[in-house]
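Missing here: one protein chain of the complex. Every other protein chain is in place.
Per-chain residue numbering starts at 1, and chain names A, B and C are given in the order in which the chains are listed.
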Amino acid sequence: MKLPSTNRIEAFSDGVIAIIVTLLVLEIKIPEFEEHTFTGFLAVMTPLVPKLIGFAFSFFTVAIFWVNHHNFFHRVKHATWRLLWHNNLLLFFLSVVPFTTGFVGDYPFDRFVVAMYALNLFLAGIAFSAMWHYALVHTNLSEEKTSLAERKKEYMQTGVYGIALYGVAVVVALIYASAALAMLVVLQLVYFFMNSKTADAPLEE
Amino acid sequence: MKLPSTNRIEAFSDGVIAIIVTLLVLEIKIPEFEEHTFTGFLAVMTPLVPKLIGFAFSFFTVAIFWVNHHNFFHRVKHATWRLLWHNNLLLFFLSVVPFTTGFVGDYPFDRFVVAMYALNLFLAGIAFSAMWHYALVHTNLSEEKTSLAERKKEYMQTGVYGIALYGVAVVVALIYASAALAMLVVLQLVYFFMNSKTADAPLEE
Amino acid sequence: MKLPSTNRIEAFSDGVIAIIVTLLVLEIKIPEFEEHTFTGFLAVMTPLVPKLIGFAFSFFTVAIFWVNHHNFFHRVKHATWRLLWHNNLLLFFLSVVPFTTGFVGDYPFDRFVVAMYALNLFLAGIAFSAMWHYALVHTNLSEEKTSLAERKKEYMQTGVYGIALYGVAVVVALIYASAALAMLVVLQLVYFFMNSKTADAPLEE
Partner (left out) sequence: MKLPSTNRIEAFSDGVIAIIVTLLVLEIKIPEFEEHTFTGFLAVMTPLVPKLIGFAFSFFTVAIFWVNHHNFFHRVKHATWRLLWHNNLLLFFLSVVPFTTGFVGDYPFDRFVVAMYALNLFLAGIAFSAMWHYALVHTNLSEEKTSLAERKKEYMQTGVYGIALYGVAVVVALIYASAALAMLVVLQLVYFFMNSKTADAPLEE
């Protein structure tokens, strides 16, 4: 017996996402320091703080993508050529995250760098939405008996309104970088807690 | 129950390919910049453009290999020692791609660097063709009831004509680097759309 | 048939942990040397010794986490949203290990650097304990017929007393770095041999 097709997409995606979250830490270079006192240690660690925050934030952002990817592929039962490529496009935008994260960690107050980071998350979000739209609205690759209207409504909630806010963050970044960063944090927290409603329920499969 | 043999080849290949596509981004170094204006940002990003294009192109090239690998191993039901090593040879040439991609991103107009990149894709293509020939023509490791003549015809179309064009790209690169790069892009797009004919059909398994 | 839910958590965790242990070696840079005699070789290798020890120690520390993770997910039969995120938190702290390991390899006698390393292991331990508490005490995601009292007792032994000693190591490091390093080594050996009692028994599954 050969495993169903989406399993290999999931395995490949798991691999790519696992590498992305682990590569993030490579952007944090080990500092050199001389004065081995607490003051000396603080002086050396302080410039790393934006890098560390960026690393932690991107780790959780990509982890949220992974959790959603996990839930999405629970529902999708058939793989098609177009689904493969929607997924590859998502992985492409996610694989850029270590670069834009490192960049924003170096220049957290530069408007264009922050806008580029927000744009990266925005594009990854759009790729996910497009995959969702394709697999659950345009066609129905799940085996659920929901109506098209229901699936359309769900798609609008999941894949359009939230993603649009990332687009807003890109624009906000061009005006005031810190406001855009704050906005991204709030967005991720909202996404995180929205999904926690059924935190202890066994994941349907 | 132990999973069938090709599953572990697939898992190993998925791992290697997932790492290759994700390592590609490591070749793009975070630039240093001082002047935090749009002009300053553009000045800093412009030299990265060939690197970014190279990254995107190699990502999709390796992704196309993965999709074809995926489809190929759907059909192949038995693993042999020779199949393992055909696959290892393919993975070897693919694992060089981050190096040649970074190189071509630094020197996109050097004829020898572009020729080396085209040669890398050419050799990966030959390794794939050799694996195809071995598993579906020389022996039949699939369980399909197609005749040898049919499988030979399919092999010529898939594994010989297309790959030969990569060889042509190597020669073209030695004369005019940009023409070879354009040729590689066109080749990948043709490959991409050729496979899209049955884009929404469930992948057979 | 779709595989049960914890399988994809396991696959993702395997990927992340596999990358962590393999990235550790990247912190060891190839030295430059001129004098190709045994004395010259020793002179070049000596400064690498703390890095190599740190690499080996972190490799086995993360491997112990993997073995425990392996055993834990044998028992857990259902995945929930909260379990996913407990696991992601653990992976987050583990993914910082290559950075803190490289840092301690460069400055093995700095109290703050060693304290940070011990803190990293402490936080990873707490994350593991929290996941254990959630899955086997707060709820029972295993299908075992043990009483709550039994599972609580086991949790105290596995997840509280041992982890607390890592917290002690953080404090010790702030006073005397070498003592804390020795303490971490002893702790890992104790953990290692504690689990070896049933070394040849087939792992229950």
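Just so we're on the same page, contacts are C-beta pairs under 8 Å (C-beta built on N, C-alpha and C of every residue); 3 or more make two chains touch, one makes a residue touch a chain.
All figures in this text were calculated on a predicted structure; none of them were measured in a lab.
Participant: Consider the whole complex, including the chain that is not shown, and state which of B:99, B:155 or B:192 touches that chain.
Facilitator: Here the residue in touch with the unshown chain is B:99.
Participant: Using the definition of touch stated at the top, determine which of C:21, C:83 or C:180 touches the missing chain.
Facilitator: That would be C:21, which touches the missing chain.
Participant: For subunit C, which residues touch the unseen chain?
Facilitator: On the subunit C side, contact with the omitted chain comes from 3-4, 7, 10-11, 14-15, 17-19, 21-26, 28, 30, 32-33, 36, 38, 41, 56, 59-60, 63, 66-67, 70, 74, 77, 195-196, 198-203, 205.
Participant: For subunit B, which residues reach the chain that was dropped from this view?
Facilitator: Residues in contact with the chain left out: 1-5, 8, 11-12, 15-16, 18-20, 23, 26-27, 78-82, 84-85, 88, 91-92, 95-96, 98-99, 102-103, 106-107, 109-113, 139.
Just so it is clear, only the chains that are shown with their structure count from here on.
Participant: Between copies subunit A and subunit C, are the contact residues mostly the same numbers or mostly different, with half as the line?
Facilitator: Mostly different residues form this interface, as fewer than half of the numbers used are common to both chains.
Participant: Approximately how many whole Å separate the CA-defined centres of subunit A and subunit C?
Facilitator: Centre separation, subunit A to subunit C: 26 Å.
Participant: Can you check how far apart subunit B and subunit C are, centre to centre, with Cα atoms defining each centre and the answer in Å?
Facilitator: About 36 Å, centre to centre.
Participant: Listing for subunit B: what residues touch at least two other chains?
Facilitator: Correct list: 15.
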